[in-house]
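With one protein chain removed, the remaining protein chains of the complex are shown where they sit.
The chains carry the letters A, B and C, assigned in the order they are written, with residues numbered from 1 in each.
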Amino acid sequence: MNITIKLFAALREALGESELKFELSEVSSDAAPADVAAVKAALANRGADWREALYQPNLVHALNHKVVFTDAVVSEGDELAFFPPMTGG
Amino acid sequence: MNITIKLFAALREALGESELKFELSEVSSDAAPADVAAVKAALANRGADWREALYQPNLVHALNHKVVFTDAVVSEGDELAFFPPMTGG
Amino acid sequence: MSVSLQPEAINVAAEYAELIGDEPGAAVATFTGYVRGHAEGQALTALELEHYPEMAQKVLLSLGKTAVERFKLSRWRIVHRFGSLSVMDSIVWVGAVAEHRGEAIAACEFMMDTLKTDAPFWKREQVGAGEQWVARRDIDIYRRKRWQGEAQ
Partner (left out) sequence: MSVSLQPEAINVAAEYAELIGDEPGAAVATFTGYVRGHAEGQALTALELEHYPEMAQKVLLSLGKTAVERFKLSRWRIVHRFGSLSVMDSIVWVGAVAEHRGEAIAACEFMMDTLKTDAPFWKREQVGAGEQWVARRDIDIYRRKRWQGEAQ
(Lines give C-alpha, C1' and ligand atoms only; values in the text may rest on other atoms or scores of the structure.)
Protein backbone atom coordinates (compact mmCIF):
# COMPACT_ATOMS: atom_id res chain seq x y z
CA MET A 1 0.00 0.00 0.00
CA ASN A 2 2.71 2.49 -0.83
CA ILE A 3 3.78 4.88 -3.54
CA THR A 4 7.21 5.68 -4.93
CA ILE A 5 8.65 9.13 -4.38
CA LYS A 6 11.36 10.36 -6.74
CA LEU A 7 13.60 13.37 -6.29
CA PHE A 8 15.78 14.99 -8.95
CA ALA A 9 18.56 17.51 -9.40
CA ALA A 10 18.99 20.07 -6.57
CA LEU A 11 16.23 18.37 -4.55
CA ARG A 12 17.91 15.00 -4.77
CA GLU A 13 21.18 16.60 -3.70
CA ALA A 14 19.70 18.60 -0.82
CA LEU A 15 17.87 15.58 0.61
CA GLY A 16 20.49 12.94 -0.19
CA GLU A 17 17.93 10.55 -1.67
CA SER A 18 16.74 9.87 -5.18
CA GLU A 19 13.95 7.42 -4.48
CA LEU A 20 11.94 6.31 -1.45
CA LYS A 21 8.76 4.47 -0.61
CA PHE A 22 5.92 6.27 1.12
CA GLU A 23 3.11 4.54 2.99
CA LEU A 24 -0.02 6.09 1.56
CA SER A 25 -2.25 5.03 4.49
CA GLU A 26 -0.38 7.63 6.60
CA VAL A 27 -2.39 10.37 4.91
CA SER A 28 -5.19 8.59 3.11
CA SER A 29 -8.40 6.75 3.87
CA ASP A 30 -11.16 5.34 1.70
CA ALA A 31 -13.32 8.27 2.71
CA ALA A 32 -10.61 10.87 2.09
CA PRO A 33 -8.10 9.86 -0.60
CA ALA A 34 -4.76 11.66 -0.42
CA ASP A 35 -3.72 14.33 -2.84
CA VAL A 36 -0.19 15.54 -3.68
CA ALA A 37 -0.48 18.30 -1.08
CA ALA A 38 -1.14 15.74 1.68
CA VAL A 39 1.86 13.62 0.72
CA LYS A 40 4.05 16.73 0.66
CA ALA A 41 2.83 17.80 4.08
CA ALA A 42 3.63 14.36 5.52
CA LEU A 43 7.11 14.35 3.95
CA ALA A 44 7.77 17.87 5.25
CA ASN A 45 7.44 16.48 8.78
CA ARG A 46 10.72 14.65 8.26
CA GLY A 47 12.66 17.82 9.02
CA ALA A 48 13.56 21.36 8.10
CA ASP A 49 15.55 20.34 5.03
CA TRP A 50 12.54 18.45 3.65
CA ARG A 51 10.22 21.33 4.48
CA GLU A 52 12.46 23.82 2.76
CA ALA A 53 13.04 21.64 -0.31
CA LEU A 54 9.39 20.71 -0.83
CA TYR A 55 7.99 24.20 -0.36
CA GLN A 56 10.52 26.05 -2.48
CA PRO A 57 9.04 28.35 -5.12
CA ASN A 58 8.52 26.81 -8.55
CA LEU A 59 8.74 23.22 -7.32
CA VAL A 60 7.37 20.89 -9.99
CA HIS A 61 5.17 17.88 -9.07
CA ALA A 62 4.88 14.99 -11.51
CA LEU A 63 2.46 12.14 -10.88
CA ASN A 64 3.07 9.06 -13.02
CA HIS A 65 5.28 11.12 -15.35
CA LYS A 66 2.80 13.96 -15.84
CA VAL A 67 3.14 17.42 -14.33
CA VAL A 68 0.22 18.04 -11.94
CA PHE A 69 -1.06 20.58 -9.45
CA THR A 70 -1.01 19.68 -5.75
CA ASP A 71 -4.72 18.78 -5.79
CA ALA A 72 -4.08 15.68 -7.95
CA VAL A 73 -5.30 12.54 -6.18
CA VAL A 74 -2.59 9.95 -5.40
CA SER A 75 -3.38 6.22 -5.52
CA GLU A 76 -1.61 3.09 -4.45
CA GLY A 77 1.31 2.20 -6.75
CA ASP A 78 1.67 5.71 -8.13
CA GLU A 79 5.03 7.34 -8.80
CA LEU A 80 5.25 10.88 -7.47
CA ALA A 81 8.27 13.02 -8.37
CA PHE A 82 9.44 16.39 -7.06
CA PHE A 83 11.99 18.49 -8.88
CA PRO A 84 13.07 22.04 -9.74
CA PRO A 85 12.10 23.70 -13.05
CA MET A 86 13.42 21.70 -15.98
CA THR A 87 16.37 22.99 -17.99
CA GLY A 88 16.74 20.65 -20.94
CA GLY A 89 17.71 21.31 -24.53
CA MET B 1 29.60 50.93 -77.54
CA ASN B 2 27.11 48.24 -76.75
CA ILE B 3 25.51 46.45 -73.85
CA THR B 4 24.68 42.79 -73.33
CA ILE B 5 21.05 41.76 -73.13
CA LYS B 6 20.18 38.49 -71.38
CA LEU B 7 16.88 36.66 -71.47
CA PHE B 8 15.82 33.82 -69.18
CA ALA B 9 13.15 31.15 -68.77
CA ALA B 10 9.86 31.77 -70.58
CA LEU B 11 11.27 34.96 -72.17
CA ARG B 12 14.28 33.15 -73.56
CA GLU B 13 11.99 30.48 -74.95
CA ALA B 14 9.47 32.87 -76.45
CA LEU B 15 12.16 34.93 -78.20
CA GLY B 16 14.50 32.07 -79.08
CA GLU B 17 17.58 33.91 -77.78
CA SER B 18 19.41 33.88 -74.50
CA GLU B 19 21.95 36.63 -75.12
CA LEU B 20 22.39 39.47 -77.61
CA LYS B 21 24.31 42.66 -78.05
CA PHE B 22 22.49 45.97 -78.20
CA GLU B 23 23.96 49.16 -79.65
CA LEU B 24 23.36 51.70 -76.94
CA SER B 25 23.82 54.69 -79.28
CA GLU B 26 20.49 53.73 -80.88
CA VAL B 27 18.68 55.18 -77.89
CA SER B 28 21.28 57.19 -76.02
CA SER B 29 23.25 60.41 -76.39
CA ASP B 30 25.64 62.28 -74.10
CA ALA B 31 22.86 64.75 -73.43
CA ALA B 32 20.19 62.08 -72.79
CA PRO B 33 21.58 58.82 -71.43
CA ALA B 34 19.39 55.79 -71.97
CA ASP B 35 17.43 54.15 -69.22
CA VAL B 36 16.03 50.59 -69.10
CA ALA B 37 12.70 51.81 -70.45
CA ALA B 38 14.39 53.24 -73.58
CA VAL B 39 16.25 49.99 -74.27
CA LYS B 40 13.05 48.02 -73.84
CA ALA B 41 11.18 50.30 -76.21
CA ALA B 42 13.88 49.88 -78.87
CA LEU B 43 13.88 46.08 -78.49
CA ALA B 44 10.09 46.02 -78.69
CA ASN B 45 10.40 47.41 -82.23
CA ARG B 46 11.80 44.06 -83.32
CA GLY B 47 8.32 42.60 -83.53
CA ALA B 48 5.10 41.63 -81.83
CA ASP B 49 6.69 38.71 -79.95
CA TRP B 50 9.32 41.05 -78.46
CA ARG B 51 6.69 43.64 -77.59
CA GLU B 52 4.52 41.08 -75.88
CA ALA B 53 7.39 39.44 -74.00
CA LEU B 54 8.95 42.68 -72.77
CA TYR B 55 5.69 44.29 -71.66
CA GLN B 56 4.22 41.32 -69.87
CA PRO B 57 3.02 41.95 -66.32
CA ASN B 58 5.58 41.31 -63.58
CA LEU B 59 8.58 41.33 -65.92
CA VAL B 60 11.77 41.68 -63.88
CA HIS B 61 14.65 43.92 -65.04
CA ALA B 62 18.15 43.30 -63.70
CA LEU B 63 21.01 45.67 -64.48
CA ASN B 64 24.46 44.26 -63.74
CA HIS B 65 22.86 41.51 -61.62
CA LYS B 66 20.68 43.81 -59.53
CA VAL B 67 16.93 44.13 -59.86
CA VAL B 68 16.06 47.69 -60.97
CA PHE B 69 13.10 49.80 -62.01
CA THR B 70 12.85 50.90 -65.64
CA ASP B 71 14.24 54.35 -64.84
CA ALA B 72 17.71 52.94 -64.10
CA VAL B 73 20.34 54.51 -66.37
CA VAL B 74 22.16 52.11 -68.69
CA SER B 75 25.83 52.65 -69.54
CA GLU B 76 28.23 51.16 -72.03
CA GLY B 77 29.33 47.65 -71.10
CA ASP B 78 26.36 47.00 -68.82
CA GLU B 79 24.55 43.71 -68.68
CA LEU B 80 20.78 44.06 -68.79
CA ALA B 81 18.58 41.03 -68.15
CA PHE B 82 14.86 40.47 -68.56
CA PHE B 83 13.02 37.57 -66.98
CA PRO B 84 9.76 36.43 -65.36
CA PRO B 85 9.34 36.35 -61.57
CA MET B 86 11.91 34.06 -59.97
CA THR B 87 10.85 30.68 -58.61
CA GLY B 88 13.89 29.30 -56.83
CA GLY B 89 14.21 27.25 -53.70
CA MET C 1 8.39 9.38 -35.20
CA SER C 2 10.76 8.46 -32.43
CA VAL C 3 12.76 9.65 -29.46
CA SER C 4 16.25 8.72 -28.39
CA LEU C 5 17.66 9.47 -24.93
CA GLN C 6 21.31 8.57 -25.02
CA PRO C 7 24.64 9.18 -23.31
CA GLU C 8 26.52 8.94 -26.63
CA ALA C 9 27.37 11.84 -28.93
CA ILE C 10 24.67 12.59 -31.50
CA ASN C 11 25.54 11.40 -34.99
CA VAL C 12 23.86 14.21 -36.91
CA ALA C 13 24.43 12.67 -40.34
CA ALA C 14 22.94 9.34 -39.28
CA GLU C 15 19.99 11.05 -37.60
CA TYR C 16 19.28 13.05 -40.74
CA ALA C 17 19.37 9.96 -42.94
CA GLU C 18 17.08 8.15 -40.52
CA LEU C 19 14.72 11.13 -40.37
CA ILE C 20 14.13 11.44 -44.09
CA GLY C 21 14.09 7.70 -44.80
CA ASP C 22 13.65 6.42 -48.34
CA GLU C 23 11.21 9.06 -49.51
CA PRO C 24 12.07 12.51 -48.26
CA GLY C 25 9.16 14.90 -47.85
CA ALA C 26 9.44 18.26 -49.58
CA ALA C 27 10.62 20.24 -46.56
CA VAL C 28 13.10 19.09 -43.92
CA ALA C 29 14.20 21.29 -41.02
CA THR C 30 16.65 20.38 -38.29
CA PHE C 31 18.08 21.98 -35.20
CA THR C 32 21.15 20.96 -33.20
CA GLY C 33 22.14 22.43 -29.85
CA TYR C 34 25.75 22.31 -28.64
CA VAL C 35 27.23 22.94 -25.20
CA ARG C 36 28.36 26.56 -24.91
CA GLY C 37 31.88 27.31 -23.74
CA HIS C 38 30.70 29.96 -21.31
CA ALA C 39 27.93 30.58 -18.80
CA GLU C 40 27.10 34.13 -17.82
CA GLY C 41 30.54 35.42 -18.70
CA GLN C 42 32.50 32.60 -17.04
CA ALA C 43 34.29 29.80 -18.85
CA LEU C 44 32.37 26.54 -18.69
CA THR C 45 34.46 23.39 -18.54
CA ALA C 46 31.84 20.64 -18.46
CA LEU C 47 28.13 19.96 -18.15
CA GLU C 48 26.30 17.16 -16.36
CA LEU C 49 22.80 16.39 -17.59
CA GLU C 50 20.51 14.67 -15.12
CA HIS C 51 17.21 13.31 -16.40
CA TYR C 52 14.08 11.40 -15.39
CA PRO C 53 14.19 8.64 -18.01
CA GLU C 54 10.60 7.32 -18.07
CA MET C 55 9.05 10.76 -17.94
CA ALA C 56 11.47 12.26 -20.47
CA GLN C 57 10.61 9.50 -22.93
CA LYS C 58 6.88 10.09 -22.50
CA VAL C 59 7.07 13.88 -22.65
CA LEU C 60 9.17 13.88 -25.82
CA LEU C 61 7.01 11.25 -27.52
CA SER C 62 3.92 13.27 -26.72
CA LEU C 63 5.67 16.41 -27.97
CA GLY C 64 6.40 14.77 -31.30
CA LYS C 65 2.79 13.68 -31.65
CA THR C 66 1.55 17.16 -30.86
CA ALA C 67 3.92 18.56 -33.50
CA VAL C 68 2.56 16.09 -36.07
CA GLU C 69 -0.98 17.34 -35.55
CA ARG C 70 -0.12 20.98 -35.26
CA PHE C 71 2.29 21.22 -38.20
CA LYS C 72 1.10 18.30 -40.35
CA LEU C 73 4.47 16.56 -40.11
CA SER C 74 5.07 13.35 -42.03
CA ARG C 75 8.13 12.49 -39.94
CA TRP C 76 9.98 13.76 -36.89
CA ARG C 77 12.74 12.75 -34.50
CA ILE C 78 14.03 14.03 -31.18
CA VAL C 79 17.42 13.03 -29.74
CA HIS C 80 18.51 14.24 -26.30
CA ARG C 81 21.69 13.36 -24.48
CA PHE C 82 22.17 12.82 -20.77
CA GLY C 83 25.22 12.27 -18.59
CA SER C 84 28.59 14.02 -18.79
CA LEU C 85 29.12 16.43 -21.65
CA SER C 86 32.06 18.54 -22.74
CA VAL C 87 32.09 21.98 -24.25
CA MET C 88 31.06 21.86 -27.94
CA ASP C 89 29.41 18.47 -27.57
CA SER C 90 26.03 18.12 -29.22
CA ILE C 91 23.30 18.01 -26.61
CA VAL C 92 20.00 17.94 -28.50
CA TRP C 93 18.85 17.33 -32.07
CA VAL C 94 15.36 17.71 -33.52
CA GLY C 95 14.21 17.12 -37.08
CA ALA C 96 10.86 17.63 -38.80
CA VAL C 97 9.59 16.73 -42.27
CA ALA C 98 6.55 18.45 -43.76
CA GLU C 99 5.04 19.34 -47.10
CA HIS C 100 5.92 23.03 -46.72
CA ARG C 101 8.93 24.78 -45.30
CA GLY C 102 7.03 27.03 -42.89
CA GLU C 103 5.60 24.02 -41.10
CA ALA C 104 8.86 22.07 -40.92
CA ILE C 105 10.75 25.07 -39.54
CA ALA C 106 8.02 26.05 -37.07
CA ALA C 107 7.81 22.45 -35.84
CA CYS C 108 11.54 22.44 -35.02
CA GLU C 109 11.22 25.68 -33.12
CA PHE C 110 8.09 24.44 -31.31
CA MET C 111 9.79 21.19 -30.31
CA MET C 112 12.87 23.01 -29.03
CA ASP C 113 10.94 25.69 -27.16
CA THR C 114 8.72 23.10 -25.54
CA LEU C 115 11.34 20.56 -24.56
CA LYS C 116 13.44 23.29 -22.93
CA THR C 117 10.79 23.86 -20.28
CA ASP C 118 8.72 20.65 -20.30
CA ALA C 119 11.16 17.75 -20.63
CA PRO C 120 12.65 16.55 -17.31
CA PHE C 121 16.33 17.33 -17.77
CA TRP C 122 18.47 19.39 -15.42
CA LYS C 123 21.80 20.93 -16.31
CA ARG C 124 24.63 21.18 -13.84
CA GLU C 125 27.46 23.37 -15.08
CA GLN C 126 31.06 23.12 -14.07
CA VAL C 127 32.30 26.70 -14.12
CA GLY C 128 35.95 27.09 -13.21
CA ALA C 129 36.41 25.30 -9.86
CA GLY C 130 32.72 25.49 -8.90
CA GLU C 131 29.54 23.78 -9.95
CA GLN C 132 26.01 25.10 -10.22
CA TRP C 133 22.57 23.96 -11.28
CA VAL C 134 21.36 25.98 -14.24
CA ALA C 135 18.34 28.14 -13.47
CA ARG C 136 15.45 28.34 -15.87
CA ARG C 137 15.68 31.44 -18.04
CA ASP C 138 12.78 33.86 -18.45
CA ILE C 139 13.29 33.91 -22.20
CA ASP C 140 12.61 30.17 -22.30
CA ILE C 141 9.34 30.58 -20.43
CA TYR C 142 8.36 33.39 -22.77
CA ARG C 143 9.22 31.36 -25.87
CA ARG C 144 7.24 28.39 -24.57
CA LYS C 145 4.19 30.55 -23.84
CA ARG C 146 4.07 31.97 -27.36
CA TRP C 147 3.05 28.54 -28.65
CA GLN C 148 0.24 28.22 -26.13
CA GLY C 149 -1.26 31.50 -27.30
CA GLU C 150 -1.41 30.11 -30.81
CA ALA C 151 -2.69 26.67 -29.82
CA GLN C 152 -5.66 25.32 -31.71
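Just so we're on the same page, a contact is a pair of C-beta atoms (placed from the backbone, for glycine too) under 8 Å apart; a residue touches a chain by one contact, two chains touch by 3 or more.
Quick caveat, the model's predicted, so the values are computed rather than measured.
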Going by the touch rule at the top, give the shown chains the omitted chain contacts. B, C
Where the missing chain touches subunit C, by residue: 12-13, 16-17, 23-36, 88, 90, 99, 101-102, 104-105, 108-109, 112, 143
The missing chain sits against subunit B at residues 6, 8-10, 12, 58, 62, 65-67, 81, 83-89
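The rule is short, and it goes like this: only the chains that are shown with their structure count from here on.
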From the C-alpha centre of subunit A to that of subunit C, how far is it in Å? 27
Need the CA-centroid distance for the pair subunit A / subunit B, whole Å please. 75
Residues of subunit B whose C-beta touches two or more other chains: none
